[in-house]
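In this view, the complex is presented without one of its protein chains, the others remaining in place.
Here is chain A:
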Amino acid sequence: MTKITMTVNGKAASADVSDNTLLVEYIREHLRLTGTHVGCDTSQCGACVVHVNGQAMKSCTMLAAAAEGAEVTTVEGLAASKDDLHPMQLAFKENHGLQCGFCTPGMIMTATDMVKRYQEAGKELTEDAIRHELEGNICRCTGYHNIVKSIQDGASKMTTA
């Protein structure tokens, strides 16, 4: 057992967990934040992406203990308030960037991280760049067309936001 303490979606969270508890397990089972999904269990599909200290991470391949002291954001904590949507969430909704929705939280977390990185580096987030950046996120339903559209739309709103 290890005692872990971290900030999840702005709130302090701590618990005693067994040493091999994965971050995704902690988020889903202990904190009951079930928007972070498990698609492949093996770091391939991206359904489990969350932000750890502002960086996109696959929470199925990270121990909860490794996030000790970290700031963790899940899809539930992305929007400014409960009744609000983050511009990227809005973009996925309006651009039909989802079908079954299982990949969606991971896609949105990957997308917001990528837009932020590009904006901070002053680089243009081209369609090619989005393709490349999404290598680690699988969607089996949409064929990605509307996902790319959503990210482009979300990115433009994140600039103006």
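A few notes on this one:
Throughout what follows, a residue touches a chain if its C-beta (ideal position, glycine included) is under 8 Å from a C-beta of that chain, and two chains touch if they have at least 3 such contacts; residues count from 1.
To be clear about the criterion, contacts and distances are computed from a predicted model.
Note on the omitted subunit: UniProt lists it as "Xanthine dehydrogenase molybdopterin binding subunit", one of the names in "Xanthine dehydrogenase molybdopterin binding subunit", "Fe-S cluster assembly protein SufD", "4-hydroxybenzoyl-CoA reductase subunit alpha" or "ABC transporter". Within the full complex, the residue among A:T61, A:Q99, A:Q119 or A:S156 touching the omitted chain is A:Q99. Only one of A:I4, A:L23, A:A64 or A:V148 touches the absent chain when the whole complex is considered: A:V148. Of the options A:L23, A:V52, A:A65 or A:L134, the residue whose C-beta touches the omitted chain is A:L134. Residues of chain A in touch with the missing chain: 20, 25, 28, 32-42, 44-45, 47, 74-76, 78-79, 85, 89-90, 92-94, 96, 98-105, 108, 130-132, 134-135, 137-148.
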